[in-house]
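Every protein chain of the complex appears in place save one, which is left out.
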Amino acid sequence: MPIDFQLSTSEAGTRAAAAAFAEKVLRPSRSLYAKLPTQRERFQATRPVYEAAAASGLVKGQIRPELGGSGGSLVEAAILVEECYTVEPSASLTVFATGLGLSPLNIVQKPELKEFLAPFLSGAGAPLASLVFSEPGGVANWLERGGRGLNTTARKDGNEWVLNGEKLWATNSAGWDYKGPDLACVVCRDVTSPPSDDQEPRDSIMILLVTRADLERNGPDAFQVVGDVETMGHTSVSGPHIKYTNVRLPLKNVLCAPGDGAAVVNGAFDSSAVLVGAMSVGLMRAAFDASLAFARSDDRRGAVPLLERQAVADLLSGIKMQTEACRALVWKAAYVLENGPGDYDARRELALAAKVYCSDAAVKAVTEAINAVGITAYDNSLPFAGLLTNAMVLPIFDGGNVGIRRRHLQQLMLAPSYDAWATTFGPSKQ
Amino acid sequence: MPIDFQLSTSEAGTRAAAAAFAEKVLRPSRSLYAKLPTQRERFQATRPVYEAAAASGLVKGQIRPELGGSGGSLVEAAILVEECYTVEPSASLTVFATGLGLSPLNIVQKPELKEFLAPFLSGAGAPLASLVFSEPGGVANWLERGGRGLNTTARKDGNEWVLNGEKLWATNSAGWDYKGPDLACVVCRDVTSPPSDDQEPRDSIMILLVTRADLERNGPDAFQVVGDVETMGHTSVSGPHIKYTNVRLPLKNVLCAPGDGAAVVNGAFDSSAVLVGAMSVGLMRAAFDASLAFARSDDRRGAVPLLERQAVADLLSGIKMQTEACRALVWKAAYVLENGPGDYDARRELALAAKVYCSDAAVKAVTEAINAVGITAYDNSLPFAGLLTNAMVLPIFDGGNVGIRRRHLQQLMLAPSYDAWATTFGPSKQ
Amino acid sequence: MPIDFQLSTSEAGTRAAAAAFAEKVLRPSRSLYAKLPTQRERFQATRPVYEAAAASGLVKGQIRPELGGSGGSLVEAAILVEECYTVEPSASLTVFATGLGLSPLNIVQKPELKEFLAPFLSGAGAPLASLVFSEPGGVANWLERGGRGLNTTARKDGNEWVLNGEKLWATNSAGWDYKGPDLACVVCRDVTSPPSDDQEPRDSIMILLVTRADLERNGPDAFQVVGDVETMGHTSVSGPHIKYTNVRLPLKNVLCAPGDGAAVVNGAFDSSAVLVGAMSVGLMRAAFDASLAFARSDDRRGAVPLLERQAVADLLSGIKMQTEACRALVWKAAYVLENGPGDYDARRELALAAKVYCSDAAVKAVTEAINAVGITAYDNSLPFAGLLTNAMVLPIFDGGNVGIRRRHLQQLMLAPSYDAWATTFGPSKQ
Partner (left out) sequence: MPIDFQLSTSEAGTRAAAAAFAEKVLRPSRSLYAKLPTQRERFQATRPVYEAAAASGLVKGQIRPELGGSGGSLVEAAILVEECYTVEPSASLTVFATGLGLSPLNIVQKPELKEFLAPFLSGAGAPLASLVFSEPGGVANWLERGGRGLNTTARKDGNEWVLNGEKLWATNSAGWDYKGPDLACVVCRDVTSPPSDDQEPRDSIMILLVTRADLERNGPDAFQVVGDVETMGHTSVSGPHIKYTNVRLPLKNVLCAPGDGAAVVNGAFDSSAVLVGAMSVGLMRAAFDASLAFARSDDRRGAVPLLERQAVADLLSGIKMQTEACRALVWKAAYVLENGPGDYDARRELALAAKVYCSDAAVKAVTEAINAVGITAYDNSLPFAGLLTNAMVLPIFDGGNVGIRRRHLQQLMLAPSYDAWATTFGPSKQ
């Protein structure tokens, strides 16, 4: 089939449903939480939004059909994420973070996983999943030889694994009641035996599944929320400082055995990279729409609407072009990651590009929108303050651009098999 | 005297005093207001800071010696503003806004003005002044032929002027108790007679002085606060929507007669432009210091401190170079505005450059610092959120860069007498 | 059909053929002209390249099937242009400029035009066409009321039109021997009657076809090359200063009657806008490939290849991401211009975006590649000097971004019917 930019019926349907949900559920949701004084209260206030999302199929839609879910293509996911983010990023992120939390299961795809997925397939309640990876002290260099590596460890003890360590910034990792989410994919380091001299840090990385039932069985000291993080934007999102203490888990909870975890973590973040690109597009679109509306209707007491001023128009057309370029890139990255052409590394490069390029662009676009509007944009009753503080996380979360994502781009370019244009034209040598 | 970048004793003294005040008074002040829920409460909570500033001579120091004040050079003012802004922008701005409110008097410099300046010269209390200029609907094009012009009007009625109209964003314009500041310089449009066909909008611009006593004499309906603005940053600064209704003022309150007002407004904003440059430098410096401290001490669990990573180091050195360039530009603009070389238009161009260039740079520098630090910067307990939301006002307040300041730069370049390098080498033709 | 980024058989075939032509014919062509001292000699030296292009079907391929040509989709054209530009921009441009010269005929599509198209359909020789639009003094504001408008005029005299005026920068406008191209579409202003007061400048714009035979019939004084332009890059491209003097043309040579010309000129530049986007992608790709090869193989006498240095890698991945985003945008613009969704104005906005955004990006990408490589890039025997000087024309030719293309973007945004996301999701109101 040729290059095509026409939405299919399914893609258009996804978009229409997402737009309707965004208008009906997400847009009013900000009033539920915006005035509450703490991150925890704001997070908890969005539970009805999450329930509506689950009831609408948005949670089940993040599970692949092979595991019983209703997940569509990554292009459709990108379309959906853009629609939600353009209206209400913060409440949306809690939903999409469950998708990230489930993505290791989507990658591993063992039939035994269905047991863990049951609450997310039901459409009922507000089941939260979390990819519990980030730590106090960061993880940018977690696989570097000579570095300290993950502080979160697992030790095999008979037929159980014992989990210990602290995590931070993992969205949804505390659950609604701060006693744990329905399902956590905890990335940790096997310390059962001391590492040999020639062992790479990645050889010990594993992923353990931790359910609410697991935590409850281990008693009240097993899981603690050490402290909340109050954040600049996304003020209803919860990613607190948590601590696991001697959490004993059965063998079936090993999602990835030691040595297999790092690749799955990276794979999960490859898909999410594309979706962060879509989030960026959603925010840029909102910034453009809001500043365009202002520039068409306001004249700052001059003789013509602001948009007739070239300086204003050039800022706006700059944002517009940037948004269009980013969306086209996100769509290409989404399509290619699932369909090729190109080997996995080549596809992954495009996913990383969607994340890095679009997130940086979003911050720039929002500041330009604010510059076009002028001082009025400083008024919190307009959307610009929220756009800026929400956009600012995009380059630094989900694998910070500087410390993580660009490093991966560098590694890909360094590989002897690097084939720069394979995702466009197919492999260059056959 | 040759080009010299060595602080004089007086300049070094100003800096030391400002740094001490910033550490002792300003740094703790954020805790006074940060958690309060409304802009008004946060503003009012900073009154002790303002009193300390007045007692320290910071208010009197914004009045020129010719009027009884202790104001120093504009270079010294820039040094002082940088020191305060690098520590606590929001509480500082309330103090510096009084300086802006008094600057029309500093420009006009009539001896009769001393009566109006008395509270500001005393060192006692917390006297607020305000340059009441901006309006709902903006003022970017207030002097454009065919535009609607200022909505705030004055009508001569016998021996009095009658003031009517609404203002917005004018810092300190409501006073501590929202019954008016100690002194307001209200920019308005003389509507005593209908304008003739060939009259330029600027021909009717005047400035009226309005004191607390004037408002009290006019009764409770004369001055109203229509509504507060909750802002993205500078969350303790008050610039609410206010309204004057039939405020009757004696002739002595005419600071600038019709036709004289626009030049004085522009002159006031020329000096403030340099100081906004200094504010920008202060914020960039804080962003650099905070991100450098992080990059030297944190390793994100790798083998070396972050600063050893080229990608991090290049962001930081970029901020550093930008800060140095901006400070050098601000100092040059400050020096030249008072001393030349170059005619007033040439000097003014440099003041505008300091405002536009440095404020845009500050926003960029803060976002780069955040990118260098990564997700930790999203935590409100670190300074980055405050730096971003505070910096974001710099390009859009005090004459927005896009709508006002760059337009003035354009007008200067269009003038037949434009002499691009006169402030560097002196006039090119003699 | 859904969003799809897989090349069809036809698209892949276009690409393979273009790549082969680029390697075999274009790559060696630089040696034909590079050392020659004048633009005219360099231009004339590329005639064998043009003949090979014509023989390969590249000229006929720029004519629509409805007129007997073999033109494919605009996406295919973009693919072809990228392949050629990534190897040899200058010799390629002469070929593509014939496409621009023929595009008014492709738009008008009258059967009578076949007579004029015969040489271009034959595959023989080196027939040149030219869209003769630009003038000394520029055309950025040619349709502005109160401006001087086009200097090139046509006056109806009985059954003939009489053409007069000077043109500049119109590629191929002089022909190989500087006696005129095989076909010129000359944009001019009807001055038969003086304009009425309420007439818009566009109401008088027309397009006349001028063939070699027409010029020969009018005698040696009818067409003169006033002077050559030696250019920074694209040093084999000819767009000299020419002059028409009393060129008498029969009625059948009226391609667009007065009032119809401006829309056709704009339409021609809408398609070319997409292709300039593709040219930009081609140059960025070449810049990436060349700097990557250097960074992988050179160590500047250090212990590791340059690409292991983060600062180098980040420049390269930045160029890569930019190239990917631009290509995706170009493909979307190409697809949408022909297929929708969105009305013509919406589609046109995307074409303009492809031109403006990608051309600006190309200049930036090349300078970044040079910065990554370092001083070696200053050596003319490497490709970087050529990339920079060739890229620098992209933002300023074919309708300069600042003066023309961004103004069109502004006009589109100002239209009451503007529908920002129609080319992505279809019309927003139905």
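When the chains are written out, they are named A, B and C in that same order, and each has its own residue count from 1.
FYI, contacts are C-beta pairs under 8 Å (C-beta built on N, C-alpha and C of every residue); 3 or more make two chains touch, one makes a residue touch a chain.
Model, not experiment: these values are computed from the prediction.
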Within the entire complex, the undisplayed chain is in contact with A, B, C
Hey, which of A:E11, A:E135, A:D214 or A:D314 is the one touching the hidden chain?
A:D314
Touching the left-out chain: which of C:A118, C:V229, C:A257 or C:A293?
C:V229
Residue among C:L26, C:L74 or C:V312 touching the omitted chain
C:V312
Identified contact with the non-displayed chain, of B:S297, B:N339 or B:S381
B:N339
In the full complex, which bits of chain C touch the chain not displayed? Write them out.
35, 37, 134-135, 137-142, 144-151, 169, 229-233, 298-303, 306, 309, 311-312, 315, 360, 363, 367, 370-381, 384-385, 388-389, 392-393, 395-397, 400-403, 406-407
For chain B, enumerate the residues touching the unshown chain of the complex.
1-8, 10-12, 15, 73, 75, 285, 288-289, 292, 296, 305, 307-308, 310, 313-314, 316-317, 320-322, 324-329, 331-332, 335-336, 339-341, 349-350, 353, 356-357, 406-407, 409-410, 413-414, 420-421, 423-426
Where does chain A touch the missing chain, residue by residue?
309-311, 314
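Definition applied: only the chains that are shown with their structure count from here on.
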When the mean CA coordinate of each chain is compared with the mean CA coordinate of the whole protein, which chain is closest?
A
Chain copies touching (chain A, chain B) - same or different residues, decided at half shared
same
Between chain A and chain B, what's the gap in Å when you average each chain's C-alpha atoms?
40
Centre to centre, by mean C-alpha position, how many angstrom separate chain B and chain C?
49
Which residue numbers or ranges of chain C touch two or more of the other chains?
310, 314
